[in-house]
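What you see is the complex with one protein chain gone and the rest in place.
Each chain gets a letter, A, B and C, in the order it is written, and its residues are counted from 1.
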Amino acid sequence: MVTNLPSSEVQRKPKDYKSDVHPDWCPGCGDFGIVNAIQQAMAELQLKPSQVLMYSGVGCSSKTPHYINTYGVHTLHGRSLPFATGSHLANPDLQVVVAGGDGDGYGIGAGHFLNAGRRNANLAYIVYDNEVYGLTKGQASPTLKLGVKTKSLPLPNPNEGINPLAIAVSAGYTFVARSYAFDAKHLKETIKRAILHKGMALVDVLQPCPTYNNLRTKDWFAEEVEIGGTKYPRTYHLDEKGYDGKVHNPADEREIEAKKLQALQKVEASEPQIALGVFYEVELPTFLERVKPNIPLLQKYTSCKMPIEDPSTHVPTTDLSAAYAEVLTNTH
Amino acid sequence: MVTNLPSSEVQRKPKDYKSDVHPDWCPGCGDFGIVNAIQQAMAELQLKPSQVLMYSGVGCSSKTPHYINTYGVHTLHGRSLPFATGSHLANPDLQVVVAGGDGDGYGIGAGHFLNAGRRNANLAYIVYDNEVYGLTKGQASPTLKLGVKTKSLPLPNPNEGINPLAIAVSAGYTFVARSYAFDAKHLKETIKRAILHKGMALVDVLQPCPTYNNLRTKDWFAEEVEIGGTKYPRTYHLDEKGYDGKVHNPADEREIEAKKLQALQKVEASEPQIALGVFYEVELPTFLERVKPNIPLLQKYTSCKMPIEDPSTHVPTTDLSAAYAEVLTNTH
Amino acid sequence: MEITNQFSWMIGGPQGTGVDSSATLFIRSCAVAGLNVYGKREYHSNIMGEHSYFQVRVSENPVHSHVDPVHLLATFDDETARIHAHEVVPNGYFLYDANVTKPETLDLHPDVKILALPYSQILEEVSAETGQPLAKLQIMKNTIAVAASLAMTCFEIQYIEKALKGIFTGGKAKLVPLNLKVAEKAYACITQEIKNAFPYRLVAKPDAPAQMIVNGTTAVALGKLKAGCRFQSYYPITPASDESVYLESHPEYGVNVVQCEDEISAVCMAVGASLTGVRASTSSSGPGFGLKAEGLGWAGINEVPVVVFNYQRGGPSTGLPTRHEQGDLLFSLFICHGEYPKIVVAPGDMTECFNDSFNAFNYADQFQTPVIVLCDKALANNTASILPFDETNLRINRGKRASDEYLAELASRPDFNGKYPRFANSEDGVSTRSLPGQENGIYWCTGDEHDVYGHISEDPENRIMMDDKRMRKLELAAKTIPQDEQWKLYGPENADYTVVTWGSTKGPLLDALPILQSDGISINVLQIRLMSPFPAEAVSQILNRAKVRIGVEQNFTGQLAKIVRMETGIKMDHMVSKYTGRPMSETEVVAALREITKQKTEKVVLTYGH
Partner (left out) sequence: MEITNQFSWMIGGPQGTGVDSSATLFIRSCAVAGLNVYGKREYHSNIMGEHSYFQVRVSENPVHSHVDPVHLLATFDDETARIHAHEVVPNGYFLYDANVTKPETLDLHPDVKILALPYSQILEEVSAETGQPLAKLQIMKNTIAVAASLAMTCFEIQYIEKALKGIFTGGKAKLVPLNLKVAEKAYACITQEIKNAFPYRLVAKPDAPAQMIVNGTTAVALGKLKAGCRFQSYYPITPASDESVYLESHPEYGVNVVQCEDEISAVCMAVGASLTGVRASTSSSGPGFGLKAEGLGWAGINEVPVVVFNYQRGGPSTGLPTRHEQGDLLFSLFICHGEYPKIVVAPGDMTECFNDSFNAFNYADQFQTPVIVLCDKALANNTASILPFDETNLRINRGKRASDEYLAELASRPDFNGKYPRFANSEDGVSTRSLPGQENGIYWCTGDEHDVYGHISEDPENRIMMDDKRMRKLELAAKTIPQDEQWKLYGPENADYTVVTWGSTKGPLLDALPILQSDGISINVLQIRLMSPFPAEAVSQILNRAKVRIGVEQNFTGQLAKIVRMETGIKMDHMVSKYTGRPMSETEVVAALREITKQKTEKVVLTYGH
């Protein structure tokens, strides 16, 4: 959900979202495309840089926040979601966007990835999916398919590759999409939608790693595939094929169930072409919306703004008398 | 996969699989039913106790190995799968069975749960699903549904409950089943099939926790549900309704895809009745089968039996000359 | 010969049958009467059925520990009788249910008197009188045991009534008359003859000041609330989760308590929350605390204030998960690879639990670094009656925070480059932090070494500047934290024997001190509260003044003694340890210290208690 709607005063350009740090990715890395798309999406949404908190884990991809001119937090390998969730819950006025690698998110971070679905916090999570652990020199990531041997592997991959989109749908993500690092416009639009989405959004971005993944290269993505004698582009856009992943009436459990199944069917399908787009989308109460009824003060203040002291004397303002009464014995 | 086929000499009874430790679960706990079923399944399969390695995590349910008269390993909270995988890979002649709670497996252990699917190691994993953290006094587990307030919770659950079966299917588990702690025969048969299955098998067992979960009680499971005016039992058996989750030709990718989707459809469906049975089953190469072609010695020996020393002199038998040759400079 | 207001009582039974609530009633009754109480709780890692017990000590004066002898043992199951019968002192009493226990089979001292309580009969009567089904009344065996016990001390029943009213409030108030009826019937069983045979008396002190009855987890939770902690993330674990559950059960204070998927998530979430400015905390015990290593190091290098509690329990691994130990000091001091400043605090009683919990948030904000508070199971689960917390001097210190005006002023300078030097070098090691959302305050965080803006830097000079800056905070903390929050010396300033201790072990030592002094031993007790930065100079001075130094702590290796030696070079001459998972009693400590002073035993290992 966007919390910072366009301000009439300034009109920000993508370059306003560029920091002065030079990206140190390898030439041709798909990460360049993704960061550009994020910056463009932010510009088109006119997000206020000081209200944006860009999170990441650790990996090549996770250097992203340093290249974006907003508050940025480069956390621990696999832990971006819990960190980001903490910031979002304590200050939901911030627009929290999370970026990171597939190893980071689906490997070491898999437990957080799964459990984030249950919470449906208002976060946009962009995963740079290059099928390898880039920064540690190209080991297999959880999305690399079984038996594949990239040039960086001594032996073929003995693990089946997971389908992160299917898992996200089953885990409770309320927005599940796929895009491609060099499909600039589609990626930017998808990221915009993920940011605008109220709830937990996943964008899995197919990302060439020219240095270690010699199989899923930019060229490979540009190749055409043959289906029944005819050639088609490697990727296609779901919405252009009339696919609609959105639940239009979130109160209708049947529609939710049907749309989930449709999404699972689509993401599990072994097509020759790769579908890009939003597979599933539904607006449901977020974590904070769920807890607010139980914690009255949260309806009045965000956690980080709750008054706790007298500003001049610094005397704590929390009145514990009621809590003390439960344990005091002043009844004799 | 069963590695210990019936030996003609002894005929073992369920009681032979009981240890002399008295289970200290609460009266009426579903765990009793599950342990009984495991013991019965072992007896019917005539597993040799010394060839069985029973694993668990930490929780009420994870005390299971102590009650079973086989080698037993009660590990760390959430970590049973990695431990068990290590034992299985190093000694695949053992029958490794893993038991544990839903908090253990789908909460803190979620990352291992997911990634175990990718490996398809030959393990049977039985999850005691009581929707709560029993041993720590009844907090919500990941399977507790949104908004539910068991008597042990101060506030209603703010998290959506996950569907472990859907996730297992998407994650690559090759056997995915559900049973119920007090459906003795069905549970026993399901556990038998999971043990017999070659590959990573999940049995999610619905388990009443009378002490903390006052909603999913034995009585609740015994209640009938009304569908269109007619009353039906709360649970029903998939196979009795003609459901067949098994992939009959594992070489046929289309069949795999179809059966996966069928399973996802079934497990995600919000039915008034609860389906029990095997939702999905396919025989695919296991982790060891996948790595053996690359590691020739593994075809000859299990890891734990590889000779490494001269038994009398204890001189190491590994000949490093070839490895040394790569780094030696004796060419001058 | 009557003994007044010096009473040691024990009740036991299978877990889940109300042992804890009996103890609560007993403790509250005594405290309401103005007496001082300390209750020790022992239970298995089990939900129902295993043996648990509560030992309560009542005293005329404030009391901080239990004693080994039991004056009165109240039982309603046979297991408790078998396990604890031998602990009852001569002239003490043993109460039991004749339906389940045959006292002649027990290991009772011949001078112990026995009394069968008519549990079933009383409940049947009450059932008949009130129409309540008998099954529902079973739990009231507890009330019978408590009331009969108190009756034997000639304790006025009115205080039991008051206690019941304090316990059963709101919707449960209707339980007061029912329980009172049961109590009255139990009272009626205790004849004057029995009372005469029992020398222990509890005499109310109606003018005594009001007391609070708390355990450590509640005291900590209250300290967090007072400090303004409004975000708590946790993952369930014994005995830490009671604290989080307390906060969850008091939503009116506005704390968002998030139950996470694991402890890694819990610490990261607290750190993420803290970055926005909220005071944030997370609590766990050993196994979960260990999973927080990486998050702590990240908070260290990013200078994020965060408060992490570790309630120690019996280790290693799952260990003795519901038992007591002080085994995590070294791990907590050095947790996480690499080097970063951390503040480590160890409260020693319920009042310190409250104060250290409050102070921890000030330390975190002032020094912008993680603060670890080390509690232990005895603090967490034992109960004490104490004077209400003194709030007079509590002040909140949020440390160096950039105001919007300050940031705007910086931004108006011609050399402003659009980013804020959040990690700027500073003399005291602390930089002024901005918060996400503040205009002109944009900065970055990273677990990598970084420049003043928070961007990755591998430059060696920058590295030295940053490492030096961060580590200087320890010097600042050592100077800033008041002396009595660093250490406390009990007893005379100069003494032949100085005992060094920490955490809840202070309790039995404080109680032992006057006894040993009355033996004529010149002795004092040094409690160390601040473990990092360690008050090495003060500790050196104090230990150098003593002739003999004795370390008393509840672990195998003598962890505080190791730290004292590491920091001062001074070795303990003697050690008293206990690692059975059961806390030390006053009785044990007195005996051990007597043995050391008399026989110069190098190391005394204590073992008492089931």
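What we mean here is this: a residue touches a chain if its C-beta (ideal position, glycine included) is under 8 Å from a C-beta of that chain, and two chains touch if they have at least 3 such contacts.
As the structure is a computational prediction, the values presented were derived from the model and not from experiment.
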item	value
Missing chain: touched chains present in the view	A, B, C
Touch criterion as defined above, residue of A:Gly134, A:Gly199 or A:Gly277 at the omitted chain	A:Gly134
Touching the absent chain when the full complex is considered, from A:Ile38, A:Cys60 or A:Val247	A:Cys60
Full-complex contact with the absent chain, from B:Gly33, B:Gly59, B:Gly72 or B:Pro210	B:Gly72
Residue of C:Gln312, C:Thr351 or C:Thr597 touching the missing chain in the full complex	C:Gln312
Residues from chain A at the interface with the omitted partner, ascending	24-27, 58, 60, 76-78, 103, 107-108, 110, 133-137, 139-140, 142, 154-155, 211
Residues from chain B at the interface with the omitted partner, ascending	19-21, 49-51, 53, 58, 63, 65-66, 69-76, 79, 81-91, 93-94, 111-112, 114-115, 291, 294-298, 301, 303-306, 308-309, 313-318, 320, 322-324, 327-332
In chain C, positions touching the absent partner	44-45, 285-287, 289-291, 293-294, 297-298, 300-302, 310, 312, 314-323, 325, 327-328, 330-331, 333-340, 446-449, 456, 458, 460-461, 463-464, 467, 471, 555-557, 562-563, 565-566, 569-571, 579-582, 605, 607, 609-610
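Here, only the chains that are shown with their structure count from here on.
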item	value
Chain B and chain C: spacing of chain centres that average the CA atoms, whole Å	39
Set of chain B residues in contact with two or more other chains	107-108, 110, 142, 155, 159
Residues of chain C engaged with two or more neighbouring chains	251, 261-262
